[in-house]
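I'd like to ask you about the structure that follows.
Left out: one protein chain. Kept in place: all the others.
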Amino acid sequence: MEKNIYVRDLCPGDTIRDVFLLAEAQRAQARNGPYWRLVLQDSSGRVDAMIWSPLSEHYDRLEPGMFAEVGGQVGSFKDKLQVKVEALALLNGESPDLGDFLPRSQTPPDELLEALEDLVLEHITHKPLKAFVRRVLKDDEIRPRLLNGMGAKVVHHAYVGGLLEHTLGVARLCMSSCDLYPRLDRQILLAGAIFHDLGKAWEMTGGPENGYTDAGQLLGHIELGLEILGPFFAKARDLEPELILHLKHLILSHHGEHEYGAPVRPKSAEAFVLHLADMMDSKLNIISGAVDQLEQTEGPAWTPYQRFLERAVFLPVPTPDTNNQRKSDSPENQCFLPLKG
Amino acid sequence: MEKNIYVRDLCPGDTIRDVFLLAEAQRAQARNGPYWRLVLQDSSGRVDAMIWSPLSEHYDRLEPGMFAEVGGQVGSFKDKLQVKVEALALLNGESPDLGDFLPRSQTPPDELLEALEDLVLEHITHKPLKAFVRRVLKDDEIRPRLLNGMGAKVVHHAYVGGLLEHTLGVARLCMSSCDLYPRLDRQILLAGAIFHDLGKAWEMTGGPENGYTDAGQLLGHIELGLEILGPFFAKARDLEPELILHLKHLILSHHGEHEYGAPVRPKSAEAFVLHLADMMDSKLNIISGAVDQLEQTEGPAWTPYQRFLERAVFLPVPTPDTNNQRKSDSPENQCFLPLKG
Amino acid sequence: MEKNIYVRDLCPGDTIRDVFLLAEAQRAQARNGPYWRLVLQDSSGRVDAMIWSPLSEHYDRLEPGMFAEVGGQVGSFKDKLQVKVEALALLNGESPDLGDFLPRSQTPPDELLEALEDLVLEHITHKPLKAFVRRVLKDDEIRPRLLNGMGAKVVHHAYVGGLLEHTLGVARLCMSSCDLYPRLDRQILLAGAIFHDLGKAWEMTGGPENGYTDAGQLLGHIELGLEILGPFFAKARDLEPELILHLKHLILSHHGEHEYGAPVRPKSAEAFVLHLADMMDSKLNIISGAVDQLEQTEGPAWTPYQRFLERAVFLPVPTPDTNNQRKSDSPENQCFLPLKG
Amino acid sequence: MEKNIYVRDLCPGDTIRDVFLLAEAQRAQARNGPYWRLVLQDSSGRVDAMIWSPLSEHYDRLEPGMFAEVGGQVGSFKDKLQVKVEALALLNGESPDLGDFLPRSQTPPDELLEALEDLVLEHITHKPLKAFVRRVLKDDEIRPRLLNGMGAKVVHHAYVGGLLEHTLGVARLCMSSCDLYPRLDRQILLAGAIFHDLGKAWEMTGGPENGYTDAGQLLGHIELGLEILGPFFAKARDLEPELILHLKHLILSHHGEHEYGAPVRPKSAEAFVLHLADMMDSKLNIISGAVDQLEQTEGPAWTPYQRFLERAVFLPVPTPDTNNQRKSDSPENQCFLPLKG
Amino acid sequence: MEKNIYVRDLCPGDTIRDVFLLAEAQRAQARNGPYWRLVLQDSSGRVDAMIWSPLSEHYDRLEPGMFAEVGGQVGSFKDKLQVKVEALALLNGESPDLGDFLPRSQTPPDELLEALEDLVLEHITHKPLKAFVRRVLKDDEIRPRLLNGMGAKVVHHAYVGGLLEHTLGVARLCMSSCDLYPRLDRQILLAGAIFHDLGKAWEMTGGPENGYTDAGQLLGHIELGLEILGPFFAKARDLEPELILHLKHLILSHHGEHEYGAPVRPKSAEAFVLHLADMMDSKLNIISGAVDQLEQTEGPAWTPYQRFLERAVFLPVPTPDTNNQRKSDSPENQCFLPLKG
Partner (left out) sequence: MEKNIYVRDLCPGDTIRDVFLLAEAQRAQARNGPYWRLVLQDSSGRVDAMIWSPLSEHYDRLEPGMFAEVGGQVGSFKDKLQVKVEALALLNGESPDLGDFLPRSQTPPDELLEALEDLVLEHITHKPLKAFVRRVLKDDEIRPRLLNGMGAKVVHHAYVGGLLEHTLGVARLCMSSCDLYPRLDRQILLAGAIFHDLGKAWEMTGGPENGYTDAGQLLGHIELGLEILGPFFAKARDLEPELILHLKHLILSHHGEHEYGAPVRPKSAEAFVLHLADMMDSKLNIISGAVDQLEQTEGPAWTPYQRFLERAVFLPVPTPDTNNQRKSDSPENQCFLPLKG
């Protein structure tokens, strides 16, 4: 079943009938019967929807993560669109294309992975290390998980490609740090950056509900990543044990401090750099997402309170840029995220 | 009086007579009289020295920071050089050239400052901001303090030019972050990087003893920096108040967290970047200094415990670099510190 | 338009028509239409109000901080007064007298400021310091902000005069500490007490919504206070630099610990005293406000949980006071707040 | 045996023979035999002393806390007085008057206790409470312990009367807080101030070595104080149980936070005041002691690092006081400690 | 009035009339009048109940902790039972048997207390200590409070017998630690385990509402326990003071760290063991309760987030036990709680 109607295009007065992902579903009670408050989602966005009584009484269990074909009228309430549902049928058996329903990174995941592989070619000259990194990235079990990896967040914030986007951002920060501090070992640092969050692809289930796996909660993504790499280390017979030791240390210490869940703290210069690059890319990702949701695109403005940053973020008035006027109009400028080389 | 004999060149058996800075001076007691344990310093390094009784009894007050003409014999004790002092005369009145006695940054301070000014020309296009930054850097009172600024450490670790070296390192890290995250306002971030530690030039006395000033201890370098900039802000009438506000915020928040002495925490994307760049350059400086004092230049090796990092640092075995063999021989490779240009 | 009807005087059965400040305004949804739950405020207190459907549908945006002329019937619901709104018109353009709508300190702000100035006359004998303090307090821009300053809280807790009341409380505590510890420098300590929270008058917008200003959030009230004082320091040419340094230190360190946002910790005896006096007056203010909202005026009783104290507060049974019976009837006894000299 | 020679009066060249307390005693080793480094103490101060070989070999165990009759010559070493011991005999059996050997509060302990009792008469009007407080203070077991109580420190910092001095300081601070915040219950607060550290008189052994008792370490002074008061509470049949409850709470919570060892945190306004008054008097005591050991009596100057304050303390330049010139010459001005009435 | 109908036995369609405890009672507002949402409780469980308008308007004050005779129809809503109330009369004067309305420990409290007394007989051989412990446990005021003590929780989690169950669990853990570490003094440790939470029986009011007493909040259960024991210590003239001191220390230090409210930290081996046994039994109690509320009885499964553990708890797949098949079917296996010897 092909999807034709996307949330982004809805207008008051539209009549709709198409498949959506239920992002939220809550039954509430009025005196004269229950009603359902839903949030419908597809890859283009989200919209509120209501099932009023008596239709509401036909539905016992509507739950986030379900797919449903929804028919209804688009109206508006308090300046926001709201769909009045007139018919709703859950999709059983049928498995819609997830890509139509989940948000995605702006750059397609395969391009992000390609960019990572280009970095390997550019920076890693030691053949055993290069072979090791490429073998992992090309592995049939690992590659698809990387391409679909969603970063460390719940469904309404995550997006397919998020894990690769973060990995690429950290890798690029590390490489430009090596340009500035030439004593750093850029080869092992790049390998560390590429694999530091590898375990996240197994820590979460992926898919619409994107919860944590049992293994994710019981072992954590650091241990999971090392377990995935284990057999590859065993096979990389010409990769020096000292380099394997350093690479493992980079992965184990990238959270920086015990209280952030690092079993060991950074002990080498490269481990410090990886930790700080991880911090910088994560925080800029959160800020970028928060700023994207502001109505105004130029400061001064404040985002809502960001729980993970424990503060609201300020979007300042930008310094006028005489030379680079066109730059501020280019689409890649809309994003804090790393540009492709 | 010209200095001819440098610590770096001493050999057992040498007879010396030249001026040195007393880096340490302690009187100890043996039964048959006191003796002095000194550390003599010049810009090339440090060496132990002893004044045995009865000569020792001629000296009542030898204190770190004094200059003295020292005559004696170079011997060795426990595999380290040790000077047996035969004559010592404190320099009164005469004021030796500090540059002969204090360690210095590898790159001369004026070249570091020039590199900073080049960054301004390259990245700041907004004329009022450019004029403001350049006016501060060229100020007659500020410029010499910047050129002699020593970083945040006690005499035996600090070096002339350290403040500029750190400032340049942070500025370059910020600029390469802007290459990767184009939404960042690189102009104001560069200004913030350049002035974030400006107050340090007033926080410490400079000179051989390099203690904290009263104002340094009572106000801190953040407030001192803002006070220095105050009159320049007042005069920069065409510099937009919103930019001044953001620039002040960058300086006030660069310690990142209240517990590190930041009166406000970073609220803008640029403020996060400045804080993390400051962290990265500081930590890599400490590691670089610790590694320089190891006898072996290649890993695996551990530095002594680094109090400010709260750990010993590991110098790992480097990944062999087939392509860039010559790079590893070049002198700038000996240092984690930022390369010029 | 003169205000005649005050919240404090409402009774069930009254018909009202007068201007009120909307302290809260929330639209809720019932099946058969939306309704508005309001809280109406004037300087005498607050009362709930409801706009039922269909009248409710006439109002798209009612927001806290708006002024409205409200007509309706006073009823009661669950033992609390509730106004059933029959007509509501927002005030545009017209600017009502804020003093009619915001809660106020018991003692009028100008008397509080006068009391502060009396303390200056009584305790500061050093002419340059006395001149400096008086000049700031009499400044045309500063004085009205001080008189309207509201303390560090959101609209429904703050009151006009709160900043001065706190300042006076801290100043008096400091002066009585000097009576007990005569080594303390009471003159500089009084100046520090008077100016320690000066920046708060710029940190918040004041007025009915009383939010934080951008500068308040980006610089904080400590830095704002120092910026306000800057030009006065510059002009006070006969005020000794050492005294200015100490006074700045008192302001910078009054939060006591880095984790409470102090850029420097107290280093002088006076700085310790100022910090502890600030703590005592703030906490007693919170307790006093919490106790005032209890129905019973004598213990034992517990206030609701106080978020800023992280506990509920106990109102104990008072010790019977044979001698001072009349005292307990006097009006100033109803308040923890400092009595006028 | 009457003591005639006091440390305060020693001059180089003196020959002495009198009893001293050994405040420190360490045996050190030189090649040709051991020597003892002693510190001799009496109520007027301390002086270094050496027992050189071969005399040193006669002494197997010299320990801090012992009393000894010492004969010798007063000399000087490194600008400090030093006694060369020529004869030393430990006092066995004989029990010298402790008052000759331990430092004491400036105001005699009995005057301090009298001042406390005056406060009771002045402020406590409720007869059952007044009777209770007076009965405890006059108890035959308690009174002498209070008079000799030394505060919470090791031998070389403590002084007889220190506990009472602190108690009086806290009590006065509490009473002047009540003048400013008339809602406070001054009667119970005074009782709480008087007894908050009562257990300290049992927590330490007193005497020259002044260590912690087993009970002091296993129960702490808060519990010890409550145990001492227990029987008095039981006998005070007309003292209202609610007042007893509040008084116990004041004692139990006076450390303010769990991490400072408070089993419960302050819950009443009076408990907050007692905690903050305790903080203020303790910190000002430490600062006062540190400043007293500076050579210069006027600022600017820095004390050595104060371990309990975790900082060095600044003695600022005082504000000139035109009116009160004589005050600065009066002896009570030499002290931060509370003046009598 | 005898209770016949228990919550556990209700089915949709039942008509009921019996007494229940109101565990929750909230009035909510619909447009056409208020309604009450209740939770009815007896010793067998809880059930939701609604009083719709206009019946709802007859009730002004329904509050948790009240007893009411309730008549109505049992229906179901959203898969849960719900009683539609048709009549409700509050019980005044009459005092129903609490045991019918509060949840209880699986093992009756008197058996738990007996088990404790058996431990005393088994392990304590020192007559004065044995006599002391038994005298406290048999005291007419203490015994009934112990039997009804509910542990440290609000009404809907606590159960009669909870305090004894915890006490017995800790005591058994301590005794088996003594089997493994024979140097431990098992007699005093058992006494400490038995009395460590004694004060909890006075810290809470017990009964249906089970709040904290004033004394509980102002003194805490550690101090309350010591006060209860005080007269027994005074009478136990042949019990050695050193043992009393150790026993008091065990009670005072059992929270382990100052930040958990311990006025002193554990100083003896026995005190460490008591603290850790207290931790283990408390945490296993919470986990046991959380697992009991899962629908599935075997893992893998996750409990909801446990606030006091700050995590969700995992119920793992159990290791198959070939030998002990029958054990896993026995009823005592359903519980983490200690088995009776």
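Letters are used for the chains, namely A, B, C, D and E, taken in the order the chains are written, and counting of residues starts over at 1 for each.
Convention: a contact is a pair of C-beta atoms (placed from the backbone, for glycine too) under 8 Å apart; a residue touches a chain by one contact, two chains touch by 3 or more.
Computed from a predicted structure; not experimentally measured.
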**Complete:** Across the complex, visible chains touched by the hidden chain are A, B, D, E
**Prompt:** From the list E:6, E:212, E:232 or E:272, which touches the chain that is not on show?
**Reply:** E:272
**Message:** In the whole complex, not just what's shown, which of A:172, A:200, A:249 or A:275 touches the removed chain?
**Reply:** A:249
**Item:** Candidates E:10, E:98, E:137 or E:284 - the one touching the absent chain
**Value:** E:284
**Complete:** Residue list for chain E contacting the dropped chain reads 124-127, 129, 169, 172-173, 176-177, 179-185, 187-188, 240, 242-243, 245-246, 249, 265, 267-270, 272-273, 276, 279-280, 283-284, 287-288, 291, 299-300, 311-324, 327, 332-339
**Request:** Could you list which residues of chain B touch the chain missing from the display?
**Result:** 30, 32, 35, 52-53, 77-79, 300, 302, 312, 314
**Prompt:** So which bits of chain D touch the chain we can't see?
**Reply:** 27, 29-31, 34, 60, 214, 217-218
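Convention: only the chains that are shown with their structure count from here on.
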**Request:** Could you put a whole-Å number on the gap between the CA centroids of chain A and chain B?
**Result:** 41
**Contacts with two or more other chains, residues of chain C listed in rising order** = 30, 214, 217-218, 245-246, 249, 267, 300, 312, 314
